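Note that one protein chain of the assembly has been removed; the remaining protein chains are unaltered in position.
Labels for the chains are A, B and C, by order of writing; each one numbers its residues from 1.
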Amino acid sequence: MTITDLRSIPKEDYPRHGLSGERLLWMLRKMIEIRRFEEKAEELYLLKGQITGPLHLYLGQEAVAAGVMSALEREDMVLTTYRGHGHAIAKGVPMRPLMAELFGKSTGTCKGLSGSMHAAIYRERGVLFASAIVAGGVPIATGVALAMKHRGTRNVATVFFGDGAVNIGSFHEGLNLAAVWGLPVLFVCENNLYAMSTRVEEAMSSDSIAARASSYGMKTFIADGNDAASVYVATRKALEGIRRGEGPAFLECRTYKMKGHGVYDKAEYRPQEEEARWLERDPIEILKAKVLRDGLIEEAGIEKIEAEVEETVGESVDFSVRSPVLAFEELERYVYS
Amino acid sequence: MTITDLRSIPKEDYPRHGLSGERLLWMLRKMIEIRRFEEKAEELYLLKGQITGPLHLYLGQEAVAAGVMSALEREDMVLTTYRGHGHAIAKGVPMRPLMAELFGKSTGTCKGLSGSMHAAIYRERGVLFASAIVAGGVPIATGVALAMKHRGTRNVATVFFGDGAVNIGSFHEGLNLAAVWGLPVLFVCENNLYAMSTRVEEAMSSDSIAARASSYGMKTFIADGNDAASVYVATRKALEGIRRGEGPAFLECRTYKMKGHGVYDKAEYRPQEEEARWLERDPIEILKAKVLRDGLIEEAGIEKIEAEVEETVGESVDFSVRSPVLAFEELERYVYS
Amino acid sequence: MREITLADALNEALREEMLRDPDVILLGEEIGVFGGVYKVTRGLLEEFGPERVRDTPISETAIVGAALGASLLGLRPVAEIMYMDFLAVAMDQVLNHVPKARFMSGGQLSAPLVIRTQYSLGRVHGSQHSQCFPSWFLQAPGLKVVLPSTPYDGKGLLKAAIRDDDPVLFIESGALYRTKGEVPEEEYVLPLGRADVKREGEDLTIVAVSRVVVEAMKAADALEERGINAEVVDPRTIQPLDIDAIVDSVKKTSRLVVAEDGNRSGNIGATIAAEVVERAFDYLDAPIVRVAPPDMPIPFSPELEQAYMPDADKVVSAALGLFG
Partner (left out) sequence: MREITLADALNEALREEMLRDPDVILLGEEIGVFGGVYKVTRGLLEEFGPERVRDTPISETAIVGAALGASLLGLRPVAEIMYMDFLAVAMDQVLNHVPKARFMSGGQLSAPLVIRTQYSLGRVHGSQHSQCFPSWFLQAPGLKVVLPSTPYDGKGLLKAAIRDDDPVLFIESGALYRTKGEVPEEEYVLPLGRADVKREGEDLTIVAVSRVVVEAMKAADALEERGINAEVVDPRTIQPLDIDAIVDSVKKTSRLVVAEDGNRSGNIGATIAAEVVERAFDYLDAPIVRVAPPDMPIPFSPELEQAYMPDADKVVSAALGLFG
């Protein structure tokens, strides 16, 4: 199957791809929201000890969430992982329940039963499930798409996972089934080069993740995961085929985490030079430069966004702090219906 | 990675490939042994009711076992499935314990604890394990090869499985790990077009099984599974690379079962025309024609082989009938060492 | 009343629910063209078509995962796992995902899927195709677990399982597929979580599960001849477990034998014994005895498999041991 590399989208093609100023600014705002939300979460964890348990930050990958979600429709469903705050925010989950979930409060997305690793479950906005089992969401997404097809909707199930997920059985079985049955799934691999300390090429011997995916017989796209425009265009193209009924598609987004695997991890296994190179390509700065250059917004406008986001984040923390924990007696209600 | 199609081996290349008369005759004998052994097993099951439980016949695929084993060395290890009688016989397992295992007798390869589905476990001849879980042997073979590499031997672990096995997680994980670690494994897929009633193309959307395998980054070969010469040559080529330390290789043998999935199955889901076409290509007849044409043996010689095999099979049945069942009290000894 | 086999009763349940509710779909290996290896889904592909009766590749994780995903959007998938042993292949979905969707989402989601499977103990299938380990799923809270022992129960409970809003693991006994029993023509649904007293008695309670219920009934007959009047209780679902019904029976009889196909250590009987001793300690006149296979893999040889399995004789001798 074809592999389409969309890592660089010439500026002149933007209109043709639906990359309007509005869209670019929407993506920028979402990315700033993710960035500030997570910086706050990190601070609450490391400095204040108000958040405990595993906390995996999405910092540096914001363009992927923003780019993909910008192309999705509200009724499309998203499934993600333990690294899902960014997907949740970009798909429209309000910050208050998201933050409250990190605190384990009853006002959280999952009533505090799930914490950061599964905070990205918010049915109302089509954020369906967040599994902390690597690739656990892949076969589930296939089933979500089966239901969509069964119901005759035009919706798509989108599932996010990392580069480390492509070597496990669930990935293989989920992709194969979706391909054989021609189901409307968009598989999005955020290839940030590492699964914990393990580099992609130490864990797989295929030429690339995209090559592996395409061998399942699905159209495959490669995007620059640090460039929201590239991600948006690739997603849009992938969705076109899926909505036409051509079956699943695969999108590999090449990107990099600004931090380690979890908040505790300093990622000392990554070469400094490599880190420096990637950190220079901050996805927010890249998009900012674009919108400023094109006069879509002024510095002041961005500052305003920043201020608004700052406030929303702050409010979400206050809200979380004020919120109660569920009574233990209530828990039983969530085991069986 | 390259896919090498060796489905037809020109006669003039035989010497160059090590296809001596001796080898061809050895393969023929093994194939006849398998054929007669299994026909007898089928009869004992269907007509006499002396064998019970699942019984999956290898009839029609004899050229694969004979061809692969002819290229292997004694210390190479073989892992197989519930359809493993052929592999066992070709690797040198005597018929008596093999048949006795089908009867569930204490003189069986596994003392009657395992039956037909796992009869092909006979450590002494390098027939290491037979799993009845589809693709269950694949990751195990990878580990066997790991031990071989660790010990610094030149041995190879060979694992057999069907076309239905390529869609399950164990297959994916086992191949990937063997490839990443460069382990001496030969993966042999006997593609008989069906997994029970399910055709290959209904279960996978990759171009071919060989294409899927090669996407893991290993050299892949295609053989005519009804032509022992083709299988032998492909195996030999695959082994060359493996023994040179180039890591695993994959061999897809295209073949067909003469009977259904298990003895009870009449395979009514297979088009008659397809069946007829394949049955015309009886692997034993193909090889017989070759050796007769080349004057490597006369009809009388083949009849002698047939008679000898008939006798060995008959003896194995007598032996099995006479043998006792293990005492139940003995079983405990086999749970823990 | 007409008598039909368990396999046919289950087939009827599937068919009726598919007719009733277009959201019921089936998926699994060989359930369509082949009609299921034990013919439980026979005819359904022809009747409902390939969109609702889906043959899958051999990939149990995908089967269960896809059933789960589809259920999250409100379908009611019934996934077949051909042998219980193969549940292990899908265990990540079965343990880590299926039972937890509701809880982890704080009640946002429910997962109304059914996983049907069968264990083949008694059919000479050896160590990898005969295992019976329902008690595992007592340690997978969020799942419901059903083990029918008769065609009547099979049909009524499968219909209930499909209608239930929680995920249900429905474990059949392959050895019972051809046994016949009375099944009414009219529609009925049985409740999950309710034990059934299969035979009333005064002197002894035998709790038996799945295939072993049949053996327990035979044992009760044999005991009757010796003047012991046994009550046979079939829990039918082990999660939820109708422990009250069992405790009530024991309070009446003061003696308890639990008989099942799960090997001794860690089996269902262990949980039942522990619950009974905690709740009805003062009523017990004798130790609680379990009749179960020993802690070993399942031997192939037909004679050895028989020796391994619980049967009426073993239940009888265990019961007799409590009087004496």
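As a working rule, contacts are C-beta pairs under 8 Å (C-beta built on N, C-alpha and C of every residue); 3 or more make two chains touch, one makes a residue touch a chain.
All values derive from a computational prediction rather than experimental measurement.
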Among shown chains, those touching the left-out chain: A, B, C
Among A:I3, A:I133, A:L193 or A:I297, the residue in touch with the chain that has been omitted: A:I133
Sole residue of A:G67, A:G86 or A:G104 that reaches the chain not shown, by the stated touch rule: A:G104
Listed residues C:M82, C:M104, C:V124 or C:V315, member touching the removed chain: C:M104
Options C:A62, C:M82, C:A208 or C:L241, residue touching the unrepresented chain: C:L241
Sole residue of B:F103, B:Y122 or B:Y256 that reaches the chain not shown, by the stated touch rule: B:Y122
Identified contact with the non-displayed chain, of B:T52, B:T80, B:S170 or B:T255: B:S170
Where the missing chain touches chain B, by residue: 77, 108-114, 118, 121-123, 128-129, 131, 133, 136, 138-148, 150-151, 157, 169-170, 172-174, 176-177, 180-181, 331, 333-337
Interface with the unshown chain - residue positions in chain A: 52-54, 104-105, 110, 112-115, 117-118, 131-136, 164-165, 167-170, 195-198, 202-204, 269, 325-326, 328, 331-332, 334-335
Residues of chain C in contact with the chain not shown: 85-86, 88-89, 91-92, 94-96, 99-100, 103-104, 126-128, 131, 133, 135-142, 239, 241, 262-263, 265-271, 273-275, 277-279, 281, 284, 286-290, 295-297, 299
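Just so we're on the same page, only the chains that are shown with their structure count from here on.
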Chain whose average C-alpha position is farthest from chain C's own: A
Chain centre separation in whole Å, for chain C relative to chain A (CA means): 41
Chain centre separation (chain B, chain C; CA means) in Å: 37
Of all residues in chain B, the ones touching two or more other chains: 167-170, 202-204
Set of chain C residues in contact with two or more other chains: 56-57, 59, 61
